[in-house]
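This is the structure I want to talk about, given as structure tokens.
Apart from one protein chain that is not included, each protein chain of the complex appears where it belongs.
By letter and in written order, the chains are A, B and C; residue numbering begins at 1 in each of them.
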């Protein structure tokens, strides 16, 4: 169904339910949908599972969501950072669950969710702690681990521009997880720096077609 | 290793061995690497397995390669066309093997080969003739078929432009199988309409990065 | 029993539908703003009946969203075709992508509606539309199996009876299957059928009564 456009991030995140799995884009701050996360904090949904590459930095954004106690579980590749003190405290005091997923599996499992793949055999992690208890199979002499899709109820992503059909383009390495997450969630909400007229994006260079994008809001600080 | 550039298609296809699996891009004529196929005919490799969406049209290109008796097996989604008489004759007289693969499986199996996926569970074809004898699995109440990668020794693809690093862009629906096949073969050979200076393609719009492209030749009819 | 009259909406002709009338009927049932794939053959006609302001976005599996109408004369571009290899045009807001991305879109359930032709549909929604099963037929599936299993809703457009008079809505498909339990609705020249968990429901008829339909089909029919 057609992409809807909102004036405020608060409207864009309306209706996110307690217990949702929320995919959060970004790699470090690049592509991080900070305004949507802030709106999600105001919106109040709790008992969330957050899927993101990291587990929050400093005291803002994802870290602020964690600090409010809204997140039951984090699924990520790299929770430990110099400034991940909010997550560190919650984890060490047993107040948050953690599933560490190799970064490529994180991306590929979300791609699988978006592409209708039921499960896939992947060489990453074979023979390691992170494959313990997982099904494996030898294929052509190599050991593969069976991995299942990660599907989101909601994805919050940051993009550079959207046209009026919700076609998105990103900028440089801020692209990272956005396009994959956009395929993997039931409701995809994008914060963009600029909304442009339909027809002004190069159809050869659209990265996320509007079919994947449910809601768009322009960043307030740029609006 | 760095992409190499050739003056003539004959140089670009040098060394393709008898018995190779050759991925051939294009959907109908869009994206079809006609000059590379013609060069492959002159080059003489035989006993080939050809993976392509169709099984040749008319008497030129892929059909001409088939007519020369160089192809042992065709793996494709749609061999039967109004003008596929070359393939039809070979097939009906038992002189060529055929593996019919649903178009999405064809694309996804090549993607898997390029992405290091050992095998994947896919809903397409479950319960049909094309899944007979294949392993299946119920996941979340749905039946999936286990599909294995299709890897090429060689890929012949058509693209629109290449820069001097082998970064490729395509044009409109001529993109089709090219980008996927470029990831799935040991040696990737592209015919392009135009070779442009490095730096003149938009890095946000490169579809096939040069890492995937081994050899490039400009179309003679445009050179 | 007046299912014929009550089920036939205003503006829909009471007589057996021609293929353009069927296409118009399908077009009318596609919600505003849907993402739709129209299969090769008759389903392609649906595009001609979508209102200009429908906001419906057409997908073609060879790698495009926002496909426009067939190209005419100097619009023809060999690099721009639909899945039937017919030259088409591009609408504003179009996007191109490669085959794996295009089929990921289909198979991942992102299209709202897919409209397909069929040889047979079973009462449970099994679809047969790719292969006659004739011993000398060259099998060719294309994207049919991917479309059948991927879209949120699968609509079939077909004549209700084959040229030999045999019904194409059947208890069990005798042709090789394209997909199991994948069809949601069947548009035919004589009636529209919804495939529901309870059975096959006749929602509209054209120039035939439900009793007559029930007599000519081996599938039990429910009426709305």
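Keep this in mind: a contact is a pair of C-beta atoms (placed from the backbone, for glycine too) under 8 Å apart; a residue touches a chain by one contact, two chains touch by 3 or more.
Keep in mind that this is a model prediction, so the values were computed, not measured.
So which shown chains sit in contact with the chain we cannot see?
Result for the missing chain's touching partners among shown chains: A, B.
Would you mind spotting which of A:152, A:166, A:179 or A:210 touches the chain that isn't drawn?
A:179
Using the touch definition up top, pick the residue from A:33, A:56 or A:102 that touches the left-out chain.
A:102
Would you indicate which residue among B:20, B:52 or B:183 is in contact with the undisplayed chain?
In the complete complex, the chain left out is touched by residue B:183.
For the chain that's not shown, point to the residue among B:8, B:137, B:164 or B:193 touching it.
In the full complex, the listed residue that touches the missing chain is B:164.
Which positions on chain B touch the chain that was left off?
Interface with the chain not displayed, on the chain B side: 1-2, 111, 113-117, 163-165, 167, 183, 198-199, 201, 203-204, 206, 209-212.
Could you pull out which residues of chain A are in touch with the chain that's been left out?
27-31, 77-81, 87-88, 91-92, 98, 100-108, 110-111, 122-130, 143, 160, 170-180, 207
Everything below uses one rule, namely that only the chains that are shown with their structure count from here on.
Hop across touching chains from chain A and tell me the fewest hops that reach chain B.
Minimal hop count between chain A and chain B: 1.
Counting C-beta pairs in contact, which chain pair ranks first?
Max contact pairs: B-C.
What whole-number Å value describes the gap between the mean CA coordinates of chain A and chain B?
Measuring from centre to centre gives 33 Å for this pair.
Let me have the rounded angstrom distance from the C-alpha centre of chain A over to the C-alpha centre of chain C, please.
35
Could you state the distance in Å from the CA-based centre of chain B to that of chain C?
Those two chain centres are 30 Å apart.
Considering chain B alone, which of its residues make contact with at least two other chains?
Residues 108, 122-123, 170-172, 207.
Give the residues of chain C touching no fewer than two other chains, as numbers and ranges.
90, 96-97, 103-104, 106-107, 149-150
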